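Just one protein chain is left out here, and the rest sit where they should.
Presenting chain A:
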Amino acid sequence: MAFLLGAILNGILSIMLVKVLFFASLRERLGVGQVMLDTHEAISVQEVWQRSSGENVLPVNVLIAVNHTYSDAAALVQPGDEVAFFPPVTGG
């Protein structure tokens, strides 16, 4: 019973989290690759940046993806979403 309650609670808690990822030189500058943010409601990407990076200003050259799709600072993020911040891409 306790196990079942625990599993249900864990499920609910993970739904209320936003997974935030940082890549490449940005990850090294911030000193962190992943942050889990607790939120019960939709918040903007700008707010996700402030709460996860500890920095107020989102640098203009930082790219943003929400759930693996390019997005922008004004976009709304739902609990359960994955947000990524990264520097300009240099593949190919």
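FYI, contacts are C-beta pairs under 8 Å (C-beta built on N, C-alpha and C of every residue); 3 or more make two chains touch, one makes a residue touch a chain; residues count from 1.
The criterion applied here is as follows: contacts and distances are computed from a predicted model.
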Out of "Iron ABC transporter permease", "protein-glutamate methylesterase", "Molybdopterin synthase catalytic subunit" or "Extracellular solute-binding protein", the chain not pictured bears the UniProt name "Molybdopterin synthase catalytic subunit"
Touch rule applied to chain A and the missing chain gives residues 21, 23-25, 28, 65, 68-70, 84, 86-92
